[in-house]
Structure formats: structure tokens, C-alpha cells
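Only one protein chain is missing; all other protein chains are in place.
This part shows chain A:
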Amino acid sequence: MIEASLKDLAAALRAGTLSSVELATLFLDRIDALNPSLNAFITVDRDGALSAARAADARLAAGTAGPLTGIPLAHKDVFCTEGVRTTCASRMLENFVSPYDAHVVSQLKAAGAVMLGKTNMDEYAMGSSNENSHFGPAKNPWDASRVPGGSSGGSAVAVAARLAPMATGTDTGGSVRQPAALTGVTGIKPTYGVVSRYGMIAYASSLDQGGAFGRSAEDCALLLSAMAGFDPRDSTSVERDTEDYTRELGKPLAGLRIGLPKEFFAEGMDDDVRAATEAALEQYRQLGATTVEVSLPNAKLAIPAYYVIAPAEASSNLSRFDGVRYGHRAPEYVDLADMYSKSRAQGFGAEVKRRILVGTYVLSHGYYDAYYLQAQKLRRLIAEDFIAAFTHCDVIAGPTSPTVAWPIGEKSDDPVQMYLQDIYTIAVNLAGLPGLSLPCGTGAGDLPVGLQLIGNYFDEARLLNVAHGFQQATDWHRRMPAVG
């Protein structure tokens, strides 16, 4: 049952061969057994899950169930959940309980999905390895001595290790796609504005976007369909009709033009990743697609631009965590300034502090023009590169991550090495485009390799079908780590 697709689970629930309570219990028991070693969840809500499962069973019995009713789900702990603590993997919010649900959370509640708990992540979604968590790193189920990627590491691990059939994540510079690649699952980050950010604790507002993890593109399509949609509470939410992202699944890939950015294939990626990527592209050609070289000349500037814009926004977004109204407050302080500095010094981890400092610096008087405005110009150039490339192709493909999962601790003392992990994913966020990662092979140590597919604006349905077509022809997405 832990191997079943969302579609099959929904069918079983509807047929009555399985109850939602049974299904939730199955996964909750797996979490109890495996989470101590994988650390995928920060909070598990057994009571809430079983109560939601009973409600789902009633809906199933009443015949008012939707495609996700009764199916268990894990939320990244960046989404606010009423009554269940929302920590953002930070000491600052270790005991914070939100009085309201994020838009994504209420959408999935309304759809009848059963939340099992909240998943581990890099603190405030800042990181590429899940090592920056106040609750300790989540472990890669393919090799527990290795990182699962980040920042949505816990959600990726939960799906990879079959602790949940589906999970939400957020992606600011690759935080859905990169952990999906490193753990061998499928993850999609839609076009900026497709998923409401209301109730999603902000890291870098102009880049943050909610996304979906599943074991297949089809599962991601079902989950994304329930997450997406216009929300008037988010001014950057795009006013479009709701979409069924499964609608293109099954369309043949013959004639599909896949753009290969020469800059992505030039250097920087490990040989094993390159081999798996090339093999996947060959598979696409066999499915009738053609590949064409495209150029993203400014893509190499994505990392510097990102590490100006994201910290700038973060430095401001995280100002509200001041110990005044909620969150961690230092037990002892002498005056207001001391309360601020001690509370924040104690509440935030090293990477969060680093980005607040960088962000504060680049917005400072005298530096704003040189850093922030320049970075915004680069951002426009990067977006223009993609727009130009899409005149030659339907989707863009390349590696998701330059390496397979690395040992925990290997890069944690070298932030720049860590930042370079996002070299292929960050430009997509700067441009606001949809991106997806699907398992496409293995590299050294039999570790998963992800293929990244990038679509034009609002082209999620096609992107998902391109991944689906590959998964219909291959079994990489069915591989499961040996985790008991």
C-alpha cells in the first residue's frame, strides 16, 4: 500500500477496500518506526491525523470525496497550521502555534487530505542540505550519512522513504527541486504566483513559491491542482482560473522540442550526474522528442544576484521575529536593544544570521545601488534569456543538482560551496518560471540523480506531462530506498 499511487489510493478508498483511518495509521506507524533515524518530521500529529481521517471516511461514505480525500499528507513546517506548532525549524518559533491556517493548508484540508505532521527543513528555508535545522538534519534515506538536500529536505525524505504519499514544500532557489533530486522523488515548483504565499512564512518574498512532492509527476499534478489557485490575500497571487494539472498527462511527446542550455552542460557537474542526465535525454529522443541547444548567457550571474536579493528580502522579512509579540524572547535582558539582540542572537541559527547580515548590508545607504539595484537588473536579464530560449524550444532540460547527495557536514563550513549547489535551480526562481525535478538515474553509490525540466510561464501542465511521459517509459521513480 505504501507503494500505491495517489490515484490507486483514491480508488481503494472509494471502493471501501481501505479506510482513511487505516491508511493514516499505516503511515503514522511507519513514521514512528523510521522518523527517529530519518528525522523527516519535526512534529507528528497522530490525533489530528486520525480525526481528519475519520472525517474523510465520512465524506467517502457520503460520496462527497474529491481526488485527495482521505489521503495522508505532510506539510513543510514553513506553512502555518492552526493548532499544530509551526517552527520553521527555528529555535525562534520552537513553541509557536499559529492561530490560522496557511492558504495551502486550508485548501488541502478542504480537499480532505489528512495531515500527518510537519516536516523538517533548513531554518526559515535557508539552506541546501537541511543541516541548518534547529531540530537536527533530516537524513537521506538512500544513505543516512548523507544530506537529503534542502531546504524542503524533510518533505523529500518523507515521500522518498514512504512516510507520506505526498508532501508540500517551498522553493526559493531550488528548495523543492534539489531535495527531490537528491532523494529520488518528483518535485515541482510552479510559476511564481500560482500558489498563494498566505500563511507560508516568508524567506524571500519575490522568489518564494509553494510546491509539491510526490513519487511521480502524476501524483505531483494531483497535489498541485489542490494547492494552486488565486487567493486575494496574497497580492502577488495570479488571478487565473483554477487548473487541472493532470489534464495533459498521457499526451505523446513526439515532436517535443527540448532546449539544452549550453551553459548548464559546459562544466561544473559531476561525471555521474552528467552520464545520468545524458541517458535521460537519450530516452526522451527515443520517445520522439528533439533536443536543441539554447543559451542562457546570464545564468552564471544567477547565484550572485540571488545572494543579494534573497538576503535583502530576508533581512526585512525576519525583522518581525523580535521577541515582542510571539516567538523566542531572551530570559534576561537589561533594556529594549538588549532584548532585541539577545532574543535574535539566541533564536536564529548561524546561516539565518549570515543572510540577515548580508541583506542588511546590501540594502544599506550607499550600497543599495551597487548591490540591490544591480541584482535586480541581472534578474531581468536572466528572465529575458529564458524568454528568448523558449522561442526555440518547448521545455528546457538539464541537471537539477551538480552532484548527488553528499555526506552530512562536508560542506557545512563553506557557505559558498553550499550556495553553488543551487547553480542550476536559482535562475528559474529569479525568472519566476515553473521547474520540476524527476528521478532519471543513479550516480556514485547508487544515489539518485534528478533531471530538471523548466517550462515557460504557466506551462505546468505540459511540464508535468513531459515528466509523466518519461516515467511511463522508465522505472527510476519506482525505486525505493531500503529503509525497513
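Remarks
We take it that a contact is a pair of C-beta atoms (placed from the backbone, for glycine too) under 8 Å apart; a residue touches a chain by one contact, two chains touch by 3 or more; residues count from 1.
Keep in mind that, in the parts below, contacts and distances are computed from a predicted model.
For the chain of the complex excluded from view, the name given in UniProt is "Aspartyl/glutamyl-tRNA(Asn/Gln) amidotransferase subunit B" [choices: "ABC transporter permease", "Aspartyl/glutamyl-tRNA(Asn/Gln) amidotransferase subunit B", "Peptide/nickel transport system ATP-binding protein" or "Aspartate carbamoyltransferase"]. Which of A:Ala58, A:Ala144, A:Ala279 or A:Leu363 touches the hidden chain is settled by the complete complex: it is A:Leu363. When you scan A:Gly112, A:Gly199, A:Pro261 or A:Gly455 for touch with the missing chain, the hit is A:Gly199. The omitted chain makes contact with just one of the residues A:Ala254, A:Val324, A:Ala444 or A:Ala473: A:Val324.
Contact with the omitted chain, checked across A:Glu22, A:Asp143 or A:Asp234, is made by A:Asp234. The residue touching the chain not shown here, chosen from A:Phe265, A:Tyr340 or A:Phe458, is A:Tyr340. Chain A residues in contact with the hidden partner, per the touch definition given at the top, are 79-80, 86, 88, 93, 96, 98-100, 102, 197-202, 204-206, 232-236, 312-313, 315-316, 318-322, 324-326, 336, 340, 360, 363-365, 368, 372.
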